[in-house]
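Below: the structure, in structure tokens.
A single protein chain has been omitted; all remaining protein chains appear in their positions.
Moving on to chain A:
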Amino acid sequence: MSDRVVIIGNGMVGSRFLEELDASGADLQVTVLGDEPHAAYNRLLLSDVIAGRGDLGRLALPAPPSTAQVHLGTAAVAIDRARRLVTDAHGTNHPYDMVVLATGASARIPDIPGMNRGRDRARGVRTVRTIDDARGIIAAASTTQHAVVLGGGLLGVEVACGLHARGCAVTIVQAAPRLMAAQLDNAGAEALAGSLVGRGIDVRTSAGVASVVTDADHHMSAVVTGDGSTLEADMLILTAGITPNVQIAAEAGLAVDIGVLTDSEQRSVGDERFFAIGDCAQPPEGHRGLIAPGWEHARRAAQAISNGSSPAARSDGPGSVVRLKAAGLDAVMLGAATDLEPAGRRRVLRLHDPDAGRSVAVAIRDSHIEAAVCVGAPEVGAQLTTAFERGLAVPGDPAYLLLDPLHAPTTTDADSPTRIPDTATLCRCNGVTKKQVIAAFRSGARTLPAVSAQTRAGTGCGGCAGTVIGVLEWLVDAEPQATASAISEPASRREKDVARR
């Protein structure tokens, strides 16, 4: 009988794992327990949906293979390792040969005075982890006057921009001295904050929420920040970090630190029947809380479970690329921001332009990009990303990495007939140069058809007609004598050229 695999969790990484496992062709009986009532969806796009750039109804991820039994709205509540059973919230036992923990993470809930009354959280305080969270935020946004976003990391910035786009006044309160502290250097964070402030978002760094003020119905009405000032606010969004969902693993006695401890194949260090992937996992390289490492976990685990018959590594590298998703705000972080200081053979180049909301820093070692931060320069960011991920050699002078060589404005002023070089091709379809058009003019051609007859200019796509006429008009002014001495047109050039013998 084929092995029974129970996957606990039906999020992005669990879904990807199913896909990888299916592609491996391994013969397994797969059961999925998902606590949410929705089919697997793209959690990463919730901030896009909040920003009005997406639709909650269109987040579905690729459907699971038909052979997998997927139980929605069915949380796993306990694992009996002795009897090899997973018990779900409905009391059903699922026997297993292997368990894959893909339980994800929850928003970290800081302990803020006034926020909780008994077990009830104040109304207006929200997290951004699920479709239901996003639906609630969108519904409330239309009546929200002022939203405070606690936590200026990737998600906090994206949600702040989204709410701002929906017309809310927004304040970001960030405990660290800079935004996206885990990913950005000071200059990058300064440029990013400048852009946010520029669009009207209030940014407070090295700040915290000391308490939440609520009314009699336990609706929030304000927050008091660490410096004692009161911000009237009817929404508080908690984006200050995540907590891996490891309770079920810990209760089952598996080794847990921040996440479930695993080896490099994502296998639990204590029980080889267990794997952990995604936000709940802590492999040897550490807990990251990003999607790309989660997908890599899924690949590794699928490979291990299918005995190595899983497809080769996908392109989504080891998760060292972080890209902000917010309309009109571009920030990309490659490698570790801590590597943006010169050391040994490492060379660091910077372009610091806070007034334009722009900051680029690139660390180079041995002609390759080791780390980079790029804020407010989308084309540069895209090029740095591909160069970093594909290990491309940097230019002889790496300073060119700081600017966009592809979209640099051209300096040629080719629109003026006088300034087009004589050797420039005016008619691409027929390879006709300005020089040939001048020659045609001097031999009497005064109109486009006459020039076409002699040179074929304009007889392909016709796109050069305006330019040729421009040259003719310029010649009429510049060489009036040619007009006077013009002789009758010679036999058309195309006849001479094409004629045989």
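Keep in mind that, in the parts below, contacts are C-beta pairs under 8 Å (C-beta built on N, C-alpha and C of every residue); 3 or more make two chains touch, one makes a residue touch a chain; residues count from 1.
One rule holds in what follows: contacts and distances are computed from a predicted model.
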Protein name, per the UniProt record, of whichever chain is missing from view ("ABC transporter ATP-binding protein", "Molybdopterin-dependent oxidoreductase", "3-isopropylmalate dehydratase large subunit" or "Response regulator"): "Molybdopterin-dependent oxidoreductase"
Touching the absent chain when the full complex is considered, from A:H94, A:H146, A:K325 or A:K434: A:K325
Option touching the unshown chain, where A:I8, A:L28 or A:L61 are the choices: A:L61
Chain not shown: contacting residue from A:G124, A:G259, A:G381 or A:P417: A:G381
Residues of chain A in contact with the chain not shown: 41-42, 44-45, 48, 53-55, 58-63, 315-316, 321, 323-325, 330, 378-379, 381-383, 385-387, 389-397, 400, 405-406, 408, 428-431, 456, 459-463, 494-495, 497-501
